[in-house]
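What you see is the complex with one protein chain gone and the rest in place.
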Amino acid sequence: MERIGYLGPAGTFSEVALRSRPESRSASAEPYGSVDAALGALREGQIDGAVVPIENSIEGGVPATLDSLAVGEPLRVVGEMVIPVTFVLAARPGTALGDIEAVSTHPHGWAQVRRFVAQRLPGARFIPSTSTAAAAVDLARGADTWHAATAYQGAVCHEMVARDHGLEILASDIGDNKAAVTRFVLVARPGSIPAPTGADKTSVVLFQKLDHPGGLMGLLEQFAVRGINLTRLESRPTGESLGQYCFSVDLEGHLHDARVAEALMGLHRVCAEVRFLGSYPTANGRSPAVGPAHDRPAYDEAQAWLRGLNG
Amino acid sequence: MERIGYLGPAGTFSEVALRSRPESRSASAEPYGSVDAALGALREGQIDGAVVPIENSIEGGVPATLDSLAVGEPLRVVGEMVIPVTFVLAARPGTALGDIEAVSTHPHGWAQVRRFVAQRLPGARFIPSTSTAAAAVDLARGADTWHAATAYQGAVCHEMVARDHGLEILASDIGDNKAAVTRFVLVARPGSIPAPTGADKTSVVLFQKLDHPGGLMGLLEQFAVRGINLTRLESRPTGESLGQYCFSVDLEGHLHDARVAEALMGLHRVCAEVRFLGSYPTANGRSPAVGPAHDRPAYDEAQAWLRGLNG
Amino acid sequence: MERIGYLGPAGTFSEVALRSRPESRSASAEPYGSVDAALGALREGQIDGAVVPIENSIEGGVPATLDSLAVGEPLRVVGEMVIPVTFVLAARPGTALGDIEAVSTHPHGWAQVRRFVAQRLPGARFIPSTSTAAAAVDLARGADTWHAATAYQGAVCHEMVARDHGLEILASDIGDNKAAVTRFVLVARPGSIPAPTGADKTSVVLFQKLDHPGGLMGLLEQFAVRGINLTRLESRPTGESLGQYCFSVDLEGHLHDARVAEALMGLHRVCAEVRFLGSYPTANGRSPAVGPAHDRPAYDEAQAWLRGLNG
Partner (left out) sequence: MERIGYLGPAGTFSEVALRSRPESRSASAEPYGSVDAALGALREGQIDGAVVPIENSIEGGVPATLDSLAVGEPLRVVGEMVIPVTFVLAARPGTALGDIEAVSTHPHGWAQVRRFVAQRLPGARFIPSTSTAAAAVDLARGADTWHAATAYQGAVCHEMVARDHGLEILASDIGDNKAAVTRFVLVARPGSIPAPTGADKTSVVLFQKLDHPGGLMGLLEQFAVRGINLTRLESRPTGESLGQYCFSVDLEGHLHDARVAEALMGLHRVCAEVRFLGSYPTANGRSPAVGPAHDRPAYDEAQAWLRGLNG
């Protein structure tokens, strides 16, 4: 990859995630204003990869990413990165905690520092921004043009972006949940699938044929009979009407694992559509516990046994 | 097949079933005294096929057949025949209904004429025989050597055997259930599987890995996710201890159907043993209703789709 | 109970089972010629209880008992007895092993001594009897009136009946499976249910509403969601046509256990008919392992919680 986009501006957690990839060393990193913009540029060939957030341990799935991957020109997840989310409260030099009447950050960031705000900044107004980094950047440069409605004196952001833009850090590690992490994915255009490592994940989106009772159970059974564990299952509206959902699913295993291939074919048969989003190494490198009935030798033996029956 | 055995003696419903097969025209028909004897002779190569009863609409599965097929040297079911079971009450010429104090027949036959006996022969004793035909044959020839304990004056048997041995028919069609049928199978040694006809059945015996709660559900799910309908499911003790069962199963479809092959491989993976008893045309010629998610095109499309994902 | 019937004649395993019950001490024991006869007498009030075999570790369910309990005037199982099945080969005094050309016993008994017969009595003919005891009794008294077809020189029976009738024991413990047992039930007319002991079993017969694919799974789910373990499940034909089955089921627990009561009500709703055959102490006295989600406190807490919601 020569050019890799990310959810910008510079200093976002997306950039941190991108910098953690070996691919970033030899590629130019290009910020985009939204997930849609980054994935759109990827689809059009302006960039070769894109790093976007897909799931947060506090806020859950990132709708913009899930929905953009679920429709339109197919894309493929080729890697995942799990980044600890630590926030600082940043301000222009000389600002004291008592001076802060309003704080800007991304709504997800705001949701993760509620306790700190309640204790240390009770009464502070919230000014939403498109990213945590944007709040910091705007604070650093826009100081003298504030207007009443959107003026703010503090930004909740990553430490790196605060330092890069000359802001002062009034409080560190202010997240309510110290273990909070965000999961990012590196997305590419369809091509060869990353080779199995033994510790892989596969992502798919499942569109049901009919919205009938028990429909979801029918899908889950396709995984269960092959002993496949799901690490994420989210329903997302298809946009047609209330109650019409598709399911965004991460499962343990690689498309080249026999049990995963068979499950995906089974889902292909019973679903209106199965959208394959990719098989890729897990960030934690942990191999799934696959029961002896579902591992490769079990599949190979079953196939050999079947061939034997045919004489 | 040059020589085909059947559960004898001559005149049993098994012989009727054998005579209904085209194979019987050019083969010699050889009676055996028990299912075990017939299948044993088949295993040892003394005969090329054997016709034995496997299921009765009144009495259920025939344990001797189910158990003999489930263990030992493998055999294959290559055809099934469903024969209406009609009984007559036969006696030596000159016997009146009022003369009959005891009646002999196979216990299954006795169970199927209870109502007739209760109404017309109240108080008659039951003398079990090894087959309905044996009761008739013994009655015809053994008359003058009866002893107190086993003497009988009437036999419940098939009309054909009564006539063949010079017995008189005192009452016809005396079965409690006029729709009663028995299902027979033509068994052979393993070899090529009969080609799919579109209206086929497959028989297997499933031995569970562990006797854990929900174990049977786990097996049934393997069928359910592939849309396979079962026409018979019977538990049979494995003989090890009370509560240790295997399952004898008939299902709609042929080993060469993709959904059946996949289900059998799935069962092979989760079972201690899957014993394949054969795929063969159904007696009634009815094709199963296979949902669009489970037919051959669905399987082919799923496979093509999967190949496409790999680029 | 003043009068208790059993599957006779005297000396059967049924009598052994009856003698093992405390109820037998103060009651008269009355032999019946068949399971149907014993249960019929019970239904008509001629006796107060009946002991009949219901399941054998080698042969499986006893159809006559299962079917007689499943239809007609309701009866209730109030106890179970598990009796080791040990067989002897008995003959009239003076008979040597080499003199034996034919052997009589109940077909179930015959099935359990196959290996002994194959090794020590190859070529011996089988003469079926209505019970193992009847074979011994007839052998003891009927000696001088044998006729060609049913003459036999050996009987396979319980040691007790052989001794009682003056037969000699040519070989002991001749069963193929030394661990073979038969399970008997003590049956009564409906009345009060035996109090829960903590180690109880419940027996029911389930008739499905429709013979639809997945029908059995729907029934099993009713047990599974309440954490109920099944110890026996047998399909029995309803007699209407091939493939129409009801299910005879034993489960761990007592009707007065909340999880069992709820499961039975659930089955009553989804089945065409649920026939309750009784709750009674298990023969082995072992309490079932009930998960914390399904025991009495869990049910009580759930009910209290629900009441709280309304309050």
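The first chain written gets the first letter, and so on, giving A, B and C; residue counts start at 1 in each chain.
Here is the rule we use: a contact is a pair of C-beta atoms (placed from the backbone, for glycine too) under 8 Å apart; a residue touches a chain by one contact, two chains touch by 3 or more.
Please read these numbers as outputs of a predicted model, since none were measured by experiment.
> Could you tell me which of the visible chains the hidden chain touches?
Displayed chains contacted by the hidden chain, ordered by label: A, C.
> Hey, which of A:Leu42, A:Cys157 or A:Val181 is the one touching the hidden chain?
Of the listed residues, the one touching the omitted chain is A:Val181.
> Could you list which residues of subunit A touch the chain missing from the display?
33-34, 36, 55-60, 63-64, 82, 107, 111, 114, 125-126, 128-130, 138, 141-142, 145-150, 177, 179-181, 183, 213-214, 216-217, 220-221, 224, 227-237, 239-245
> Which subunit C residues touch the hidden chain?
Against the missing chain, subunit C presents residues 190-193, 209, 218, 221-222, 224-226, 255, 261-262, 264-266, 268-270, 274, 276, 293-294, 298-299, 301-303, 305-306, 309-310.
Assume only the chains that are shown with their structure count from here on.
> If each chain is a node and each touching pair an edge, is that a line, ring, star, complete or other?
Drawn as a graph, the chains make an open path, so a line.
> Round to the nearest whole Å and give the separation of the Cα centres of subunit A and subunit C.
60
> Where in subunit B do residues touch at least two different other chains?
As it turns out, subunit B has residues touching two or more other chains at 221, 224.
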